[in-house]
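Here the complex is missing a single protein chain, while all its other protein chains stay put.
On to chain A.
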Amino acid sequence: MSLLEVDGLTKKFGGLVAVDDFSFDVEEGEIVGLIGPNGSGKSTVFNCIMGLYDVTDGSITFNGDDITDDATHEVVNKGLSRVSQESNPIQEMPVAGNIKLFTLPNSIRSFYGGASEEEIYEYAARIDIEDKLHEMPSELPHADVRRLEIAKSLATEPELMLLDEPFAGMNQAEIAELADQIEGFREEGMTMIVVDHNMGGLMELVDRIVVLNNGDFLAEGTPEEIAENERVQEAYLAGEGL
């Protein structure tokens, strides 16, 4: 049994078919790249998995559990977490408070639960922002704001993490560092899906790549196979290239 099984996923917005009968599986311990030109439906797939959109057709199974119709908080509590493309920390709270929110139990009776300061420090240390815990999000440079998003996601203790364009807006040194950290998460036993529109940052990192084009499955294979694949190159020729 795969950790995540997406089967025949279809999402329509009115007459527009954003994702059309798309299927893919993710095995435990894998890092899968999900790529495709802009507008190919990658983020829509993530939104469907995370329960942000109602799925038009098809099913999503996680750990053998049907999560197709689950609300976002239920999906998260089952062990899935997403690092979204937009950074949206709560500006009124320092980094530590933003992380703490993601450790709070979903209970109206829990007045003082959630992570201790040491635990928050540990989450932050896994992505190297442990020395920024008392800074406000608005004081952080872009790369640290992105790291905060990952720390928040780590704080929900996910088994499977969805990373939506984690390298966007980062320079080469930052990309290399983040790729190392993602590799580190895998060694700790985490499974990941990384979305990107080009393959640059993914080649070294992922075990397998799934290509999405116009909401449809296009190809699947190792990074080398995908780089050679003519249909993938054709799809990208219309856009900006691999």
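Observations
Just so we're on the same page, a contact is a pair of C-beta atoms (placed from the backbone, for glycine too) under 8 Å apart; a residue touches a chain by one contact, two chains touch by 3 or more; residues count from 1.
The rule is short, and it goes like this: contacts and distances are computed from a predicted model.
Only one chain is not pictured, and the protein name UniProt records for it, out of "Rubrerythrin", "Iron-dependent repressor", "siroheme decarboxylase" or "Branched-chain amino acid ABC transporter permease", is "Branched-chain amino acid ABC transporter permease". When you scan A:S2, A:S43, A:T61 or A:N77 for touch with the missing chain, the hit is A:N77. When you scan A:G8, A:G29, A:G113 or A:P141 for touch with the missing chain, the hit is A:G113.
The missing chain lies against chain A, touching residues 50, 52, 71-73, 76-77, 81-82, 84, 88-93, 97, 100-104, 106, 108, 110-114, 152, 155-156.
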